[in-house]
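Shown below is the structure under consideration.
A single protein chain has been removed from this complex, and every other one stays in its place.
Should a chain be cited, it is by its letter among A, B and C, assigned in written order, with residues numbered from 1 in that chain.
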Amino acid sequence: MAYVHGATGKGNDQCRFQLAAEALDPNVKIIAPWRLERFRERFPGRTAMIAYCKEKNIPVKASVAKPYSSDENCLHISYEAGNLEDPMVNGVATVEFGMTVSPQNAPDKIENVKIGFASGVPVSVDGKRLGAFEIVSLLNKIGGRNGVGQIDMVENRFVGMKSRGVYEAPGMTVLYAAHRVLEQLTMDRDLMHLRDRLSPEVAEMVYYGFWYHAKLDALMAFCREAQKPVTGEVSLDLYKGNVIVAGRKSPNSLYDEGIATMEGGGSYNQTDAEGFLRIEGLPGRVQAKVSPRKY
Amino acid sequence: MAYVHGATGKGNDQCRFQLAAEALDPNVKIIAPWRLERFRERFPGRTAMIAYCKEKNIPVKASVAKPYSSDENCLHISYEAGNLEDPMVNGVATVEFGMTVSPQNAPDKIENVKIGFASGVPVSVDGKRLGAFEIVSLLNKIGGRNGVGQIDMVENRFVGMKSRGVYEAPGMTVLYAAHRVLEQLTMDRDLMHLRDRLSPEVAEMVYYGFWYHAKLDALMAFCREAQKPVTGEVSLDLYKGNVIVAGRKSPNSLYDEGIATMEGGGSYNQTDAEGFLRIEGLPGRVQAKVSPRKY
Amino acid sequence: MAYVHGATGKGNDQCRFQLAAEALDPNVKIIAPWRLERFRERFPGRTAMIAYCKEKNIPVKASVAKPYSSDENCLHISYEAGNLEDPMVNGVATVEFGMTVSPQNAPDKIENVKIGFASGVPVSVDGKRLGAFEIVSLLNKIGGRNGVGQIDMVENRFVGMKSRGVYEAPGMTVLYAAHRVLEQLTMDRDLMHLRDRLSPEVAEMVYYGFWYHAKLDALMAFCREAQKPVTGEVSLDLYKGNVIVAGRKSPNSLYDEGIATMEGGGSYNQTDAEGFLRIEGLPGRVQAKVSPRKY
Partner (left out) sequence: MAYVHGATGKGNDQCRFQLAAEALDPNVKIIAPWRLERFRERFPGRTAMIAYCKEKNIPVKASVAKPYSSDENCLHISYEAGNLEDPMVNGVATVEFGMTVSPQNAPDKIENVKIGFASGVPVSVDGKRLGAFEIVSLLNKIGGRNGVGQIDMVENRFVGMKSRGVYEAPGMTVLYAAHRVLEQLTMDRDLMHLRDRLSPEVAEMVYYGFWYHAKLDALMAFCREAQKPVTGEVSLDLYKGNVIVAGRKSPNSLYDEGIATMEGGGSYNQTDAEGFLRIEGLPGRVQAKVSPRKY
């Protein structure tokens, strides 16, 4: 059995396809014509390939005229190559976006949206329980019409080169913001700081294509445990590209006015800060005696 | 000698004051009246203190009427307490901001600003060389009038409780975005991924008050080395709260059309991706043979 | 309800007792007499307290004569204070150990021991299935009579000061070595490298006393997932303080002669290394073109 794909030999997709396929079936044969020299001799580039498709009446979306290429799925559309290869070119001004209007063309009026989470997973929009695909599709619409989620960046491919990409991901941008807001309310401080240091590793593994990999399995076990209390609802105001926090609540809130007041009058005693800081400062005081800092 | 400050015993400022002072002078005595029980007996809270100041004609900015408190420096203004203690209250709609207009009240027109960096440090605005304070002051104005940099968050104090804060930091928001854009162009991928994992540690040390500390010294040595190539200019479009990348350039760019083309025709050979992925996938293939994944 | 303990206010035990107790019952009152000024006025130190116990016929193990103090549990005995406070004093030559002979006094003959693990947990010694306590007790005996597990170190207490401790932990030293050997055989490389970076965080949390803590919960979820394949048996030769690997095997071995040979003749192709290294070296080559290194 073989797995054949048409990804160029320069990008990330080939990595994700192959690493995932081989992790599931170590004997699968991968055939990627663009990585074969004799294929590239026959079709030196996009232009020759598009011409061939036209000649043979093979329908393809790509056109020679378009000044950049794009790739689309339910989470985002990416734009790269062509004009966009110049990092001085204004990316969002160049691209004809498919999911979003520009902030300038968005309505001059706040649109509020409420997103519910259960243990870190989005489960509702505006109080209506929906599946994952429905949620991201709906938020693509809502975010998109408010100019949310256009991104212009230089990224670092797994195959070693920097590349410039313009993206639109309205739904994911809204979800990312909402999720973070709810984490702030429900996740323990020291866990969150560690999570912040592990997030780039999760992102790297996923971006490179190591989805089926022992390291990612262990990282995901960490994430699932860390996300357990991240349940609640976040209210966001979308306005011309902005995602503004309008409110948040959770049954697991670790910031609770009730507790805060009770802590203020009871459990939290300002006198404790004396001892706390004397001990937190002890290593620094010893250090300062042994090797005084110049100041 | 003693160092006396009026910070409450509940916040972060007391930590920064004391840890910094003791690291510079391990024998300094810190007196923080709000942490002394007998002081709090005399002045149980803000109201009693404000009343006392009024009675004694001591001028203080705080007023009982204001529904929240604020703290200001050249980098930002913070707002907290009072009405803002309810995380369901809309923070940016509640606060009367001092440095920024709301996105709604910002001009309906893009304002472009160009920021120059030398080894990670901002050195110019719109081509004009300026000092650090001048840069942040100018960007506070430019960002502020375009509605940039309002933040509503729940944070985690060093003394252990979560607290809710609303901030405005227009200049720093613009600088943060510009800096990141330039790093993308000039910083090595693997270094950047490590930097992403160390940033939360730098932030934690600074936030907690460990500015004069051996760990921060070593982290800053890392940062200074990492920032060496981050030189160049970033062009940003500010529009009603949005910070949009308009362009970037650097003499140290690792994304260079010239190199890309040269690599394309020379150094980068798509055939190499075959071997690269066969070897990157080897551990996964062995894993899959030893313990096949169900799928 | 209150939790009263006799730990000094200078050590780590007070931290572990209190943080664990409060995490389980946030309303528990902790009473630690040595942290109360009026208690220390009555009993300024160990000498006064031992004298009082003698006078009142309260049996205590501590004696004024012993030139250091010790603490014992099934995992180890620790020795500190007294003569040991001088870091130039030879720790292992000073202490009269309770669980171990010195390497010099151990038999001049290898003793072999085989330890079995199931998903990272030790389950057998020399083929005999045993419980956790039995395993560590047995290995304390076996390791102890071979001079294994004496440690002299300067450590960093949670309350801020460095302290010098001498330890003996023969069973745990043997288990640690065996576990590591089995991990080498069964754990994925990239997961192991991440594990190496997270281990210090697990150790810190446990040492400080944050056993019942959201961050440790998430770290343990990571560990449990990572340990799943760590099943097998390790054969160790103990000889006068040395722990020598004599052999290891696992049904989940990722180093398998069969696979290696098959890979050699099949899946691993030396030609792949060409492409692999060309791509791994790409960022460095671009870097070298943009900013050549002096050499």
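Quick note on the criterion: a residue touches a chain if its C-beta (ideal position, glycine included) is under 8 Å from a C-beta of that chain, and two chains touch if they have at least 3 such contacts.
A quick note: this is a predicted structure, and the numbers were derived from the prediction, not measured.
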*asked:* Using the document's definition of touch, tell me which of A:8, A:119, A:199 or A:287 contacts the absent chain.
replied: A:287
*Residue, one of C:8, C:69, C:119 or C:137, that touches the chain absent here*: C:8
*Specify the residue from the set A:27, A:47, A:83 or A:271 that touches the hidden chain.*
A:271
*In the full complex, which bits of chain C touch the chain not displayed? Write them out.*
8-10, 14-15, 18-19, 22-26, 30, 32, 34-37, 40, 85-93, 103-104, 108, 110, 150, 152-156, 159-164, 181, 184-185, 189, 192-193, 196-198, 200-201, 204, 210, 212-214, 235, 237, 239-242, 244-249, 253-255, 257, 260, 263-264, 268, 270-274, 276-277, 280-281, 284-289, 293, 295
*Contacts of chain B with the missing chain: which residues?*
26, 159-161, 187-188, 190-191, 194-195, 201, 210, 213-215, 217-226, 229, 267, 279-283, 286
*Could I get the residues of chain A that touch the absent chain, sorted low to high?*
188-190, 229, 252-254, 256, 259, 263, 267-269, 271-276, 278-280, 282-283, 285-287, 289-291
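Following the convention adopted for this analysis, only the chains that are shown with their structure count from here on.
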*Determine the centre-to-centre distance between chain A and chain C, using the mean Cα coordinates as centres, and give it in whole Å.*
38
*Residues of chain A engaged with two or more neighbouring chains*: 26, 159-161, 201, 210, 213-214, 280-281, 286
